[in-house]
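Of the protein chains in this complex, one is absent; all others appear in place.
Naming follows writing order (A, B and C), and every chain is counted from residue 1.
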Amino acid sequence: MTTPPSTKTFTPARPIWCAGCGDFAVQGVLEKSLRNMGILPHKLMLLAGIGCSGTIQNNLKCYGYHALHGRVLPATIGAKLANPDLTVIAAGGDGDGFAIGAGHLVHTFKSNPSIMYILMNNSNYGLTKGQASPTSPIGYHGNAELGLDSMLLGLSFLSSTFLARGFSGNPEQLGRLMEAAIEHTESGKGFAFLEVLSPCVTYYDTHREWRAKVYNVDEDESFDPTSRAAAFQKVIELKEQGHIPIGRIFKGEHPSLESIIVNKEETLPAQQNIGHFNEHRKHYDQFIKAHLV
Amino acid sequence: MTTPPSTKTFTPARPIWCAGCGDFAVQGVLEKSLRNMGILPHKLMLLAGIGCSGTIQNNLKCYGYHALHGRVLPATIGAKLANPDLTVIAAGGDGDGFAIGAGHLVHTFKSNPSIMYILMNNSNYGLTKGQASPTSPIGYHGNAELGLDSMLLGLSFLSSTFLARGFSGNPEQLGRLMEAAIEHTESGKGFAFLEVLSPCVTYYDTHREWRAKVYNVDEDESFDPTSRAAAFQKVIELKEQGHIPIGRIFKGEHPSLESIIVNKEETLPAQQNIGHFNEHRKHYDQFIKAHLV
Amino acid sequence: MTSTNTNSQPVLEDISVIVAGQGGDGSLTVITMLADLFRNAGLNVYTERDVASRIRGGHAAATMRAFIGEKHCIGSHIDLLVALDEEAVEKKVHQISSNSIVVFDDSSGPLRSGLLPEGTKLYAAPFNRIAMRTMRRELYKNSIAFGIVGRLLGLEDEAMRQTFTKRFERRGQIILDYNIEALELGLHLADEMGIKRGEGKYRIEQTEPEEQILVMGNESIAFGFMAAGGRFFTGYPITPSTEVLETLQKWLPRCGGVARQTEDELAGINMAIGAALTGVRTMTATSGPGISLMQEGVGHAGSGEVPLVIVDCQRSGPSTGMPTKPEQSDLNIMVFGGHGDFPRIVLTPGHPDDCFYLAVDATNLADKYQCPVFIAMDQALSQNIASVKPFNLDEVKVVPGKRLTAEEVAELDTYKRYSFSEDGISAFAAPGTPGGMSLVTGNEHDEFGLVSTDPKNRVKMMDKRFHKIEEAKKELPKGRHFGEPDAPIGFIGIGMMYGVILDARIELEKRGYNTQYLQPRTLWPMLDETLEFIDRCERVYVIDLNAQGQIAHLLMHQGADSSKIISIRRYDGLPYRPGYLVNQIVEREEELNNNDKKEAKAQ
Partner (left out) sequence: MTSTNTNSQPVLEDISVIVAGQGGDGSLTVITMLADLFRNAGLNVYTERDVASRIRGGHAAATMRAFIGEKHCIGSHIDLLVALDEEAVEKKVHQISSNSIVVFDDSSGPLRSGLLPEGTKLYAAPFNRIAMRTMRRELYKNSIAFGIVGRLLGLEDEAMRQTFTKRFERRGQIILDYNIEALELGLHLADEMGIKRGEGKYRIEQTEPEEQILVMGNESIAFGFMAAGGRFFTGYPITPSTEVLETLQKWLPRCGGVARQTEDELAGINMAIGAALTGVRTMTATSGPGISLMQEGVGHAGSGEVPLVIVDCQRSGPSTGMPTKPEQSDLNIMVFGGHGDFPRIVLTPGHPDDCFYLAVDATNLADKYQCPVFIAMDQALSQNIASVKPFNLDEVKVVPGKRLTAEEVAELDTYKRYSFSEDGISAFAAPGTPGGMSLVTGNEHDEFGLVSTDPKNRVKMMDKRFHKIEEAKKELPKGRHFGEPDAPIGFIGIGMMYGVILDARIELEKRGYNTQYLQPRTLWPMLDETLEFIDRCERVYVIDLNAQGQIAHLLMHQGADSSKIISIRRYDGLPYRPGYLVNQIVEREEELNNNDKKEAKAQ
């Protein structure tokens, strides 16, 4: 069952990103990490939001899904809970994840399912032509609000277990973070949240600015990613100094959602034999019995 | 214009809460605080979510509004931006604010409009008969997830300016917090978020448990509510010790939303004379001129 | 509603009992225990509750009909009203007549005179005061009243004790003891009021109870889904749908399924969609406000061809409306909601047993046709409890959809998730299947699932999706028909109207009106049989539990002859009673008759 047959399926599409878009690096690193981690294409579901970033699933061999704008996380969690055997990865942009999808992100931090989420942050809405996003700075496109920081947001949930930020301009580190994230979810430890600074060269080219501003906590020996409060303080400090922290911001432990709510004694939901009525007949009879009067 | 006429309007309803519900105390304290702060009923908009908590607006003289479930914050912000002269207060439950409304809460912390939000947290869905809410502990009603902490959440936004938690069982302190919150919004300093622990005696009576667990940071001289990182650390510590922190958790400064986006040179949106076409005729002519070819 | 007997007491064959008071008074408990007693005595039952959308307080009532044979709604006439306060009498007096019995709690004073129809038999006692005095808790007033009620209805004292024991046992010995004590107080009171053992108003002819189950529509839906192999449910609590979630939270994990409360309805439907992608059979349930929120997801399932069952337990709208009141006013949004054009199926069960069988069908159909399938409920159908024949599990057919295994994929030359096919259905491989990698999207797409705006492909894809529904029409659940096919007067009505129309037909027949009734069980796509039914009748009363006449206009939308349709609409939040419908029909028929006569004269 593990050697894929020679049947032709869809040919991964050529990326439609503008030349120079940060998302190319994200895709490259993702492909490499999946290879390195030995994830087989047929065991991989890659679910994406809507945006430039939300086309990544078309470009690699996988079970790809293009969610509704902002709903990639619920869809991803649904897939994971239905079939925890799969590697289930969500991807999308900062508008998708932090604007319309903010409520779901909060609840994913809270519930800690073993999925990875790659959020390609370009601090604008690429696909709809450059409007401000929740990470845009004040002044960009008339934006009146301070950009949010997803690492701080993630830290504020005591159930969060993996928080990291990479930079498309630093693919080596990004690869390490991504492999760690995959490792985290593959071993059922919960939600691996990986924000990637991925500049949009067409509408808001932040490449240089970000290159100058990133501060790699992985290289800071004094930084302890296992302390939530310390990480919180460090991120704030770095931001006050005009830096953008990148690296592995936090590692924690908390039971994963699927480990709690999926019945381990039974076949997984998606692996049950539809039509094999008698496999659970005893429970059905029980139901009727419970309602007999 | 400030002495209300003798015209009869709606008679505030009798609360429909169960005897002993924490929400009675919230209403009592709110009424008193409004009086103390000199807020006139006709200048007050009280917008509520849906839930047991979301009936409070019926019980006092005000411009009351019953929003859709989870949408009280956008509605409240809309009212405030349209008429910043009003005192605009949002109220609702933990399901309303932290579950279905989580995305809007995030964006309210982010945008910092000068509104107060009283969130009556009873750690369950009262109105729909006791289901688990985002603040329910693991195990309650089959809940598999750790409850979230709104103080930590609020702290994670560098634009948050007022975070406090009260307890219906401590009305004096609640009154102080509420007056401070009103003061904050009346002076245009931004979003005053006040969570109130307000037990549901019918479905999940936490009164005694919470009474035993609350820890009042207002009485802790070592606590500094002006330091975001310190507050974060303290809240985590207290939680680890099994406490629930109450009191003024954080005071910060950040420009309020309405102060940035409402044009100060012009009449406020809701106070303009509809039908006085010529007041802005010059801009209309300008628009046409800009499109002439 | 009773046939008399040599003995002076009539045999109880069909009675309706209301217990009414304030929310939290426990009316439902009384009705539930009565239902239990009648079931044990061999009768069938149907119960209804009527509460305010608040926890405590507000007028609240529970109603039960106990009967021999088949009935599917509460009767028109209330034989016994148990009124725990005066408001209860005021609210319910329109349903009683001089033949009715009223048991009244006069703790706050005697009943205002003139309130009851003349001749009504009144039994008043201060249940509340007695409870407070002797037991220190108001709560026990119901158990005291129960003694009187039971005696009046001809129930055995011992049977009552047994039911009390069964009911209160699990709440602990103390509570049980107190309730039994209260019941004894009530029986004693009955003696004092002259309602001795065996001297009630009715005589119950004990028969061996036919085996039946007591279920509400929502439970049946949940169970039907589960029995059809449904293993994934996500939803968000909302009245009157919450029992679907709660039932599945209880039962689904035992079968290895997942039933989860999500943060909102958007997560509810999108999580269900994500799960459905993996091949698991999936459902969500909600009510009006949630259906509105789910519209984007519904269209997405339609476009991406994701199998999904969506239960809409309709309540009075619009917006928050009246959450605990029945209505059928989301039909338009189920049929026409979601932006753009996409196929969907809307099924309309008519009774808790029908709910089970249609939930099985819905689950199979969603899987087979890879599209959203709605089950249109209403508050009464969802939450009223009926005794019905135990579902016939041996008849449940679970038919898997077109899926491909790794082996089947391997035999293909090319695998395309959305391959064009004769019936419009594309077999698909679930994630995890080697070789079956594919793309699913809400964008228009080619056969592989890749985004495409090619105009020719676009048209083929749209046609493919709609073609599935044309295919489905051949096997979509047929309606149930009652009456002679040449009866001049037709009825069309769905959901809770099923039982009401059945009852009304009997009465109308008595009054000389020859009617037939079609309960459409597939509302959308509209089946030919529905339009043919209209063709066949001289005129059709289309009963709409909504203000706009949604069903009536939907029939016109599909080409029905509008001159034959008489649109009856109700939207006051009250449940329909057969008698009310009978009156409406008779009134209109007489009007028609008069007009005919007038016209005849004028000629």
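Quick notes on this one:
We take it that a residue touches a chain if its C-beta (ideal position, glycine included) is under 8 Å from a C-beta of that chain, and two chains touch if they have at least 3 such contacts.
The structure presented is a predicted model; accordingly, all values stated were derived computationally and were not measured.
For the chain that is not shown, the touched chains among those present are A, B, C, taking the whole complex.
Checked against the full complex, the candidates A:62, A:79, A:132 or A:214 give a single residue touching the omitted chain, namely A:132.
Listed residues B:219, B:237, B:253 or B:266: the one in touch with the omitted chain is B:266.
Considering the complete assembly, chain A touches the hidden chain via residues 16-19, 50, 52, 55, 66, 68-70, 99-100, 102, 125-129, 131-132, 134, 142, 202. In the full complex, the hidden chain is touched by chain B at residues 1-11, 13, 40-45, 47, 55, 57-58, 61-68, 71, 74-79, 81-83, 85-86, 103-104, 106-107, 261-263, 265-272, 274-275, 277, 280-281, 283-285, 287-288, 291-293. Contact between chain C and the absent chain runs through residues 52-53, 287-289, 291-293, 295-296, 298-300, 302-304, 314, 316-325, 327, 329-330, 332-333, 335-342, 441-444, 451, 453, 455-456, 458-459, 462-463, 466, 546-548, 550, 553-554, 556-559, 562, 571-574.
Everything below uses one rule, namely that only the chains that are shown with their structure count from here on.
Rounded to whole angstrom units, the spacing between the C-alpha centres of chain A and chain C is 41.
Separating the CA-averaged centres of chain A and chain B is a span of 31 Å. Shared interface positions of chain C, i.e. residues touching 2 or more other chains, are given as 263-264.
Among all residues of chain A, those that touch two or more other chains are 103-104, 106-107, 261.
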